[in-house]
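What follows is a single structure, and I will ask about it in a moment.
Note that one protein chain of the assembly has been removed; the remaining protein chains are unaltered in position.
Up next, subunit A:
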Amino acid sequence: MKRGDILLIGLVVVIALAFIIPRWFDRDSSEKNHNELRTAKITVDGKLFKEVELTQEEQTVEVENEHGLNILKIHDYGIEMIDADCPDKVCLSFGFVDRTGGTIICLPHKLMVEIQGPAEEDGIDATVK
C-alpha cells in the first residue's frame, strides 16, 4: 500500500462520516415529534400508487402489478418491505425505514417508497410536469 492509498482512504472515510454523524443527532430530535404522522409515498413507474400514513399500528400494503408483487408492512411509525418476488431482493435489504427522506427502492419492479414529513416543509405547493 502506498501513501496515496492511505490518503485516499482517509479522505473517503472523512467525507462519509461527515454525512453520517449529523444524522445520528438528527434521529434523536425526530424521535420526539411522533404526534404528527408522516406519510409514505409509494410510486410505481414514476406514477403515484398510494400514499399511506405511517401509524404505530401494523398495516400491510400489497403492491401488485405487471412487474410483480411487493408487500410492505407499516408499524411503529415506519415502513418496511417484507416480501417481494423480484430477482435481486435488494429492496428487502433496505430494512425498516422510519425517517423523513428515507427511501426503499425495488429496481426491477420500478417501485419507490419515499417517506415525507408531516407537512409540506419544502415550501413547494405543487409541481407542474
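By definition in this document, a residue touches a chain if its C-beta (ideal position, glycine included) is under 8 Å from a C-beta of that chain, and two chains touch if they have at least 3 such contacts; residues count from 1.
Definition applied: contacts and distances are computed from a predicted model.
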item: Protein name (UniProt record) of the chain left out of view, among "AIM24 family protein", "TldD/PmbA family protein", "Gluconate 2-dehydrogenase subunit 3 family protein" or "Heptaprenyl diphosphate synthase subunit I"; value: "Heptaprenyl diphosphate synthase subunit I"
item: Residue numbers in subunit A that touch the chain omitted from display; value: 1-5, 8-9, 12-13, 15-17, 19-20, 43, 46, 87-88, 90-91, 93-95, 101-103, 105, 107-108, 110, 112, 114
